[in-house]
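Below is the structure I would like to discuss, written out as structure tokens.
A single protein chain has been omitted; all remaining protein chains appear in their positions.
Should a chain be cited, it is by its letter among A and B, assigned in written order, with residues numbered from 1 in that chain.
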Amino acid sequence: MSVIDPRIHQALDGELASEAVPAELRRAVAQLVAAADLLAAPLPGPAASLESRVMAEIRRPAPSRARRVMGWLVTPRAIILRVRPAWSVAFAAVVAALTLFTTGHDGPELAEHEGIAQFVGRFPEAQSVHAVGTFNDWRPGSIALEDQDHDGVWRATVVLPAGTYEYMFVVDGERWVPDHLAERLVADDFGRENSIVIVRAAPR
Amino acid sequence: MDVRGAPPDAEVVALVLAGDTEAFGFVIRRYEAGLLRFATRMLGSRDAAQDAVAESFVRAYRHLATCREPARLRTWLYRIVTNRCKSHLVRRSVADVPLDDAPPVADPADTEAALERADLLVLVEQALADLSPDKREAFVLKHVEGLSYEEMAVVTGERIPTLKMRVHRAREALLKVLEDHA
Partner (left out) sequence: MKRWVVLASAAFLAAPLAAQSLRGRLEGRIPSAAIPAVDSLIQFASQEGLPTEPLIQKALEGGAKHVAGPRIVAAVQVTLGQLRDARDLLVRAGDQPPVLPAEMTTVAWALRRGLPAPLVERVVAALARPPRAAAMHAVADLVAHRFDPDSAAGLIIEAVHDGVPRERLLDVSTAALQQVQRGHTRAEALAIVRRQLPNVPAPSKPTRGNVAGARRPASPAPP
């Protein structure tokens, strides 16, 4: 990069009065000021306020600990196979008792009416991607996709009871997007579209 | 709501910490335009900027008690947003991301000057995108957001001489682009 006259920097840093700037340098100063003015101008297009989005997130009550535990226990379909390390031993033991199948080398055995759903999405800038839908009572966080090789392609393979489910991906905990690879879309009655996944019972 | 008649930052922070969640709306309305502009210039994408700024506001609300100088809330907010933008940038090369803020559409009735402004903005935006994130951040904080070097030091955690050097290098790169174009 070329080094310019230091007086240009001094003028722009407010260390040199503009009257003291030599005539031959004033054009450069003016060009940079004009460039900054352009960048500082209001952005084109409609300016949607973030206020409602932010306040909605802030107002959302965090469920009490007791309610979260109850919710976990009575969730109709979710059977936990993976225990989070932060949980107490007692809950881990309950999880083990609730797990209906042992995990074999080939992965979980499927019950008669269970199948496998595969979620895939390309989100190269994402820090997290979750599948949220009727299979987990629309709770964000319970089905996390992973991008293990950091190629921007996020995946999850999940055991679910056979049936039809609506869902969306939630990117970085905030952005709701339909699964465009799913090829089945339906209006969500909230102005967006949900994707549909049909889980078929595994052939026996 | 007209935020000019709204309480000063220190008072708003006190209200929110005392339990008045809705008072945080003052903070959002007061600062979102500037933060969005900054994040848009940093990330080159309006959508990404909205995500980054929205998340920053939520974080600011949740960690409001850690804002040591409520009277300097603006600087504190810029700090959160610069960190958020850094996280966004770590995973991608900005050069690969097209600037999705279209230049102002030129009305046929525009004067030559307006058309020139539109062309110049495209040029400047591209030059900004070509800068390294550190230099871009320093230039935008200084010349677009109007922070002092002292405020920039608080926002970025960098020493003032470092920041000055980055701003100077950014100016040189921009000037070269402008002079080549002229």
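The rule is short, and it goes like this: contacts are C-beta pairs under 8 Å (C-beta built on N, C-alpha and C of every residue); 3 or more make two chains touch, one makes a residue touch a chain.
Predicted model, so just to flag it, every value in this text is computed and none were measured.
Asks: Going by the touch rule at the top, give the shown chains the omitted chain contacts.
Replies: A
Asks: Based on the whole complex, identify which of A:18, A:127 or A:164 touches the chain you can't see.
Replies: Answering carefully, the residue with contact to the hidden chain is A:164.
Asks: Touching the hidden chain in the full complex, which residues of chain A are there? Just list them.
Replies: 53, 56-57, 60-61, 63-65, 67-75, 77-82, 84, 86-87, 90, 93-94, 96-98, 105-108, 116, 118, 132, 134-144, 156-160, 164, 166, 176, 183-184, 186-190, 192, 194, 196, 198, 200-201, 203
The working rule: only the chains that are shown with their structure count from here on.
Asks: Cα centroid separation between chain A and chain B, in whole Å?
Replies: It comes to 23 Å between the two C-alpha centres.
Asks: Inside the complex, what are the residues of chain A that reach chain B?
Replies: 1-4, 8-9, 12-13, 28, 31-32, 34-36, 38-40, 42-45, 47-51, 53-55, 57-59, 124-125, 127, 172-175
Asks: Which bits of chain B are touching chain A when the two form their complex?
Replies: 21-22, 24-25, 28-29, 32-33, 36-37, 40-41, 46, 48, 50-51, 53-55, 57-58, 61-62, 87-88, 91-92, 101-105, 117, 120-121, 124-125, 128, 140, 143-146, 149, 164, 167-169, 171-176, 178-179, 182
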